[in-house]
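A protein chain is absent from this complex, but the other protein chains hold their places.
Our next item is chain A:
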């Protein structure tokens, strides 16, 4: 009798089974079961996510995965969003595009985050990937409307073009004209980041008018309010819409046209934009409010009572982004009206002002935590906090997956007891067992890190600023947080000992960022020698590290695991501490 083993399964069956496995993590797990699974899996993988574009080279990716249709790449470290990474640091997409142009002619989706994308890259994309359907440039920079024109002209199958938060050089609004008249496949367009010269409105109108499948349209600030009605009437099938500037003199014809246009969008569920919004035009969206699941008013200087009135009409809200004009009172209304709320982000209207300009405190967040049982994700900027409030919030919301608290004064203590906020954040990590992302602020000692190391077992990303007293703090996190992938630290008084003691941990993480901390050059060199599979990059705009003493702290440090070795595109202010560097100078 013939024994049947796993090896006798025909490849086609395994491939079919694998086709049901979509998640990258699961595919990665399947690929290490045995050599034949590795082989089968790599031939049928269609989608790949590269969290750090320097962790692997395009050649390596192409060699392993010969037939990719969808790629997502991330470049600069997260703190680049807050101006901590100087221009020219890196994150260039051109090398990837150049190699994929030959290897993946059937590529359909390109998603990039925090990368430098040039017009040359975009032109190459347009030329090489005729089947491109999705292009997402999230927080990217380095390109102009010329590059966009190339995409518009060539990508006949483009469904989604999303430029969210990117910096685009405005050269001409006529790039939209480059979409041929025969092009009708647009489903999603996000041009909210573009400047005043970047969009020809008439071209936009024509484009919107001829794309019957358009579901998502986010306009840029320069589109005036009186043009919205016309645009909406050409796209009543929209599900998500972002206005341009939402201010104009109150005119009854504009008002009624707008109200009618919104009313006719029966599927509209998400609204954003609202730059410079004036209260007078808010009621035109009332007809949509009851259906809204997502509302982004974080660019709208609307205050109470108009703001609260609007919020109270949106009982289906799941996602709310707003400025702190909403105040505690408005958040209480939110808590009682929006029982489906999952995500709340409250941004500061006057972050650099000395005195509070609004009455937004910890009480608002406590109210929402109490009233909204499905709350999972919070980003909250405010000026005061107490341990008691944090404990209450933690107890109310054990399902938090993301909790980011930003106290405008980063070292402020519990305003009631003048104690550090260790206990409060400790409660968060203890109660919220599924917490994946945490940002700390306020007066914090080593204690909070002890709690984090002890409890935050599912934590993947931790952001720390102005916290802790000694290396114990960092040690607790590195030794305790089993799922940690990204750690970013600024202005904390620790470094060497904890890093060297936990060097191996760093290989299990995607990256570590430390700026204005106490990590010495000597420690960086040691790490570089000890850990060949880590890239230890020291960044200092003042001069080369060898011009200073070994014990001097480095300005910025970025450590990431890589199978591609040190990168070759470093600017003059970045030095890699590999084995060569260390031995050259000793």
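FYI, a residue touches a chain if its C-beta (ideal position, glycine included) is under 8 Å from a C-beta of that chain, and two chains touch if they have at least 3 such contacts; residues count from 1.
Note that in this section contacts and distances are computed from a predicted model.
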Hidden subunit of the complex - UniProt protein name among "Acyl-[acyl-carrier-protein] hydrolase", "Elongator complex protein 6", "Dipeptidase" or "Auxin-responsive protein": "Auxin-responsive protein"
Among A:81, A:267 or A:546, the residue in touch with the chain that has been omitted: A:81
Residue touching the undisplayed chain, where the options are A:219, A:284 or A:465: A:465
Selected from A:176, A:193, A:207 or A:307 as touching the chain missing from the view: A:193
Residue of A:281, A:299 or A:494 in touch with the missing chain, whole complex considered: A:299
Option from A:349, A:392, A:535 or A:562 whose C-beta touches the chain left out: A:349
Residue numbers in chain A that touch the chain omitted from display: 79, 81-87, 141, 165, 167, 193, 275-276, 298-299, 301, 303, 347-355, 357-358, 381, 406, 408, 410, 439, 463, 465-466, 490-491, 515
